[in-house]
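Here the complex is missing a single protein chain, while all its other protein chains stay put.
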Amino acid sequence: MITAIAAIAGLALVFGLVLGYAAVRFRREADPVADQVDALLPQTQCGQCGFAGCRPYAEAIAAGEADINLCPPGGQATMRSLADLLDREPKPLAPEHGVEKPRLVAVIDEDVCIGCTLCIQACPVDAILGAGKQMHTVIASECTGCELCLPPCPVDCIDMVPEPVTLKSWRWPKPGEFVFAAADAGRTSPPAAAAPRKEPVPSSEAEG
Amino acid sequence: MAAPPHLRPTTTVTRVMGDVLLALLPATVAWVWYFGPGVLFNMAVAAAVAVGCEAGCVALRGRDVRHQLADLSALVTAVLLAFCLPPLTPWWITATGAAFAIVFAKQLYGGLGFNPFNPAMAGYVVLLVSFPEELTRWLAPAGFDLAPATPGILDTLHVTVTGSLPEGLRWDALAGATPLDGLRTGLSQMRTVGEIRAAAPFGSLGGRGWEWISNWVAIGGCYLLWRRVIRWHIPVAMLLGLAVPATFWWLLDPGLHPPPTFHLFSGATMLCAFFIATDPVSAATSSVGRLVYGAGIGFLVFVIRSWGGYPDGVGFAVLLMNMAVPAIDQFTRPRTYGHAG
Partner (left out) sequence: MPETPRLWRFHGGLKLDARTERSTGRPITVLDPPGRLILPLSQHIGEPAEPVVAVGDRVLRGEPIARPSGMVGAKVHASSSGTVVEIGPHPVPHPSGLAAPCIVIETDGEDRAWEGYEPMTNYETLNAAALRARVRAAGVVGLGGATFPTAIKIGSVTGLKLLILNGAECEPYISCDDMLLRNRPAEVVAGAQVLLHVLEIGQCAIAIEENKAAAREALEAAIGRAGEARISVVTVPAVYPEGGEKQLIKVLTGEEVPADGVPPDIGFLCQNVGTAAAVARAVLYGEPLISRIVTVTGDGVAWPRNLEVRLGTPVADVVAACGGYTESAAHLLMGGAMMGLPLASDAVPVVKGTNCIVVASREEIRPRRPMLPCIRCGECSRICPAQLLPQQLYWHARAGELDRAQDYHLFDCIECGSCDVVCPSQIPLTQYFRYAKTEIWARERDRSRAEQARQRFEARRSRVDAEKEARRRRLDEKSKALEQTKDDAEARKAAVDEVLERVQARKHGDDQE
């Protein structure tokens, strides 16, 4: 009886010492959690999460003060990466903070713009070019689609438009999920069936 | 838009499953020849229940029933299960096994392609554990004067439907142990292998009649190899995995261990090697992985038969190796072109 207790206690002591040593000896320096969370956020700086930018939101998440489903521009993908990183339950995006939308960029209607610089002051990434009483324009490649410039504009001259797709940015669509009944017939362009020509083609023959 | 490639596969899942059923035809004929029509009734019950359960589950999940049933995988599971059951199994036992195999071991994991365990074996093992008496009540093979005449169609139907023998037949007169069972009983009675195998039910390879069924199963398996429905890795590995330790121990102590040919041609060895272990969904995927997987099954079958609690260990061996498949796949990942090993 005594020997059993002594044996178990001895094993517990040995394993405890081994684990304690390993915890110290093999410790890995990881990035601070806030940095890792910030790296996953889309940096739109729109404030839809309720914080003054992505970094404050990241810090709040790291401190456990904010939930991970408050970022609409990041969407489901970001929420899931955050859930993976922090080992929390994934949950749907909180609708009161906005809905997930495809990426939009702001465009200023130059006929209407009055040059008041209110939008320039509102843009969190300085993506609007202009000065007082000069034409304002949005640098499309820098615009994050945060929509913070829309409310301040007194003449409502800013529109959000989807980004144009180029050959470089075009993406293959994901194949349909488990197409059960309908066959992917996938006919390509049906060229008009023309009657075959009767006479041979007027061209020269290459050497045989 | 029709994305490339524009050539279509010549093989379909339905064709693969159809070939498997075709390959089992000679063995089925042998079964009926030696043991009467019981196996056909078992197949009918199992097939009806399996297909019905699959249809029900697929419909509950909101998918296209006709398309999912057309792949014949439920039918193959049912037939393989029926092959493992004694011919006079009452219908509710067969039905339970088939229902468990399809619903629990296949559909609840997500349906075709998602089950980690071989459904037929899962169903069989559940029956073996739940109905031990009915599942060990085998018949003696016909044509060897080992028992009174094999029950005819009507008698078999009677037993299948009601679970009890018709008038005039008794279990102790009908039932005969399988060769593996006979061996195990004999060994526990301290007789040597040589003495046991000299008795009437044992033939040159396995048991009389039983070895012929194994032969026909193996021939069906070779048909599948020729049609490229299965690849050689799992059958060869499984048979070697069984034969090598069997040879070793037989050479060590021939009195206690039967020769490797006995192991190869008894019980469900051949069925496992060509039909059960080769189920692609629950088996390993890489070539080396399949060799490891097959060898593991063979080895486990030998261990269970020699020292375990059941006469034939195929069901458990397969399920145990199914559990190891993710690890096997992980560790036998083949090298990609252009990358170091």
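Which chain is which? They are A and B, in the order written, and residues in each are numbered from 1.
Criterion: contacts are C-beta pairs under 8 Å (C-beta built on N, C-alpha and C of every residue); 3 or more make two chains touch, one makes a residue touch a chain.
None of these values were measured; they are calculated from a predicted model.
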item: Chain not shown, touching residues in subunit A; value: 38, 41-45, 53-54, 77, 124-127, 141-142, 144, 165-167, 169-176, 178-197, 201-208
item: Chain not shown, touching residues in subunit B; value: 1-9, 11-13, 15-16, 67, 71, 73, 110-114, 231, 280-281, 283, 285-287, 290, 333-339
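Convention: only the chains that are shown with their structure count from here on.
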item: Geometric centre distance via CA averages, subunit B-subunit A, whole Å; value: 51
